[in-house]
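Every protein chain but one is kept in place in this view of the complex.
Let's turn to chain A:
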């Protein structure tokens, strides 16, 4: 679905994805992880997107939940994204790192000039 690229709608997506993950049988901690990761993806799309909307898709299977977030922004070179440096902490650049920490699989594709796509997946019962 298409969502408005406005900060006030990120909370709506957090509630939506929490409800989907809950219905699928994820536990409370997993739901929290998914919620945070998806919100970070949306935040990136809103910050870097240039369109009035961004695109989000929920892929539900028996064993996993994947979320795809796509923006029509300026894009970036994924190779140039730095890991956070604690000796020199920066105000930005934590979002993707948080997503990678919380989700089981993360695919980030981006090209300068043609926006970014992030696909993140959480497997059901992966920690058991």
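Simple rule for what comes next: a contact is a pair of C-beta atoms (placed from the backbone, for glycine too) under 8 Å apart; a residue touches a chain by one contact, two chains touch by 3 or more; residues count from 1.
Just so it is clear, contacts and distances are computed from a predicted model.
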item	value
Complex member absent from the view - protein name from UniProt, among "Pyruvate dehydrogenase E1 component alpha subunit", "Anti-sigma factor antagonist", "NAD(P)H-quinone oxidoreductase subunit 1" or "Cytochrome c oxidase subunit 1"	"Anti-sigma factor antagonist"
Option from A:10, A:34, A:65 or A:118 whose C-beta touches the chain left out	A:10
Touch residues of chain A, complete complex, unshown partner	7-8, 10-11, 14, 32, 36, 39-40, 43, 46-47, 84, 86, 89-92, 94-95, 97-98, 101-102
